[in-house]
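Can you read through this structure? Questions will come right after.
Of the protein chains in this complex, all but one are displayed in their positions.
For chain A:
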Amino acid sequence: MFLLLPFDSLVVNLLGISITVLFTLLLVFIIVPAIFGVSFGIRKVYMKTLLKIFQWATLRIERGAKEKNHPLYKPYVNGIIAKEPMSLEEEIKEIRRSGSGKALDTPEFELSDIFYFCRKGIETIMDDEVTKRFSAEELESWNLLSRTNYNFQYISLRLTVLWGLGVVIRYCFLLPLRIALAFTGISLLVTGTTVVGYLPNGRCKDFLSKHVHLMCYRICVRALTAIITYHDRENRPQNGGICVANHTSPIDVIILASDGYYAMVGQIHGGLMGVIQRAMVKACPHVWFERSEVKDRHLVARRLTEHVQDKSKLPILIFPEGTCINNTSVMMFKKGSFEIGATVYPVAIKYDPQFGDAFWNSSKYGMVTYLLRMMTSWAIVCSVWYLPPMTRQPEEDAVQFANRVKSAIARQGGLVDLLWDGGLKREKVKDAFKEEQQKLYSKMIVGSHEDRSRS
């Protein structure tokens, strides 16, 4: 038994009306402009307002800290000291080499061997994982996201209220809006490409497929409230080329693809991603690999080369780093894509962390958690630079070419050019590895000793 108060129907009506209004607004202000590539400039205004609020918030925190006479605690990304990257063996060999002029392969114990462990010990005492607590970039101002604030204790009442308001806006207003948009975008993509797939091959089909893709990516961009500034658009990738960019998050794809026509490369997934992939490939040729094919490098290279040589096909979009880096550095580019021999169009993407950190630490968050974090941030602001095309010179090999491209991208984006493999992030230097160092050393000394006593 339940009592229907006359009140209830009023509430239901109001709800119905507000939803309708919301969707109409959505349609008019967001979806239609996305279809035609027009912008009202709402996002820019939004961004400026937010900036002013953040500055105010930071001033309040600084003032609060000064009143209590405490220093503000700034997090440091890389720790405070530079650790030597050389391994145990190399260092010990180097010290011995520079010492007595003995032959290099008499690894008995030397007086100087103590030095390596001594220095490593002092390094650990000065700075270890405890000081490297923070894995997102250091921020100069607070952006009203509690996940980035380390100075929590200086917040006044006004600031707390503002922060609470921010939470309400982000979770109750922006989040459902964005989810609705994302849903619209994806479903339009799937249906649109499937429909276009039924058309006979020809110019009409190409034209339509390009525009369907573009339209849906634009809607997704608005779903994330991404405010993107494109520089040097005259260098945009052409057909028959490969577009190479640094990789910070899965949304890199959406950001690039909303300003140009690309053919995607990747592995076929199951679930929703798989549905999208299969629909997309009906409209225009993307390069999808089965899981088993991904391991076969020759097959991969061959298919990419075939695609690139066909000038009617769209340029391929590749992220050579292979994993998400936190947008302060560009790690080693894998050389596979540079062996193909096509023109490479480098693109540098740099996110502004002030509005929302786009870095995906895949060992920490899953995809869904990550997307939720993105959708509950204020906005994603980034810059894209299209660099002039590069080709492999005759005297270069693939690795040198890859490094050249990588440096160009790093320089343009203001990123640090690092030599290490991005895979290091996933495997934290395990305890077992550290123990190995000791064992390795004792093997070095003892092993040779046994050889000598045997001979």
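Convention: a contact is a pair of C-beta atoms (placed from the backbone, for glycine too) under 8 Å apart; a residue touches a chain by one contact, two chains touch by 3 or more; residues count from 1.
Just so it is clear, contacts and distances are computed from a predicted model.
Between the names "Calcineurin B homologous protein 3", "Growth hormone receptor", "AP-2 complex subunit alpha" or "Integrator complex subunit 4", the one given in UniProt for the chain missing from this structure view is "Calcineurin B homologous protein 3". Only one of A:15, A:45, A:59 or A:126 touches the chain withheld from this view, namely A:126. Screening A:350, A:392 or A:406 against the full complex identifies A:350 as the residue touching the chain left out.
By the touch definition given at the top, chain A reaches the unshown chain through residues 70-71, 73, 76, 78-82, 95, 98-100, 108-115, 117-131, 137-138, 152-153, 155, 160, 163, 229, 328, 350-352, 381-383, 413-414, 431, 434-435, 437-439, 441-443, 445-446, 449-450.
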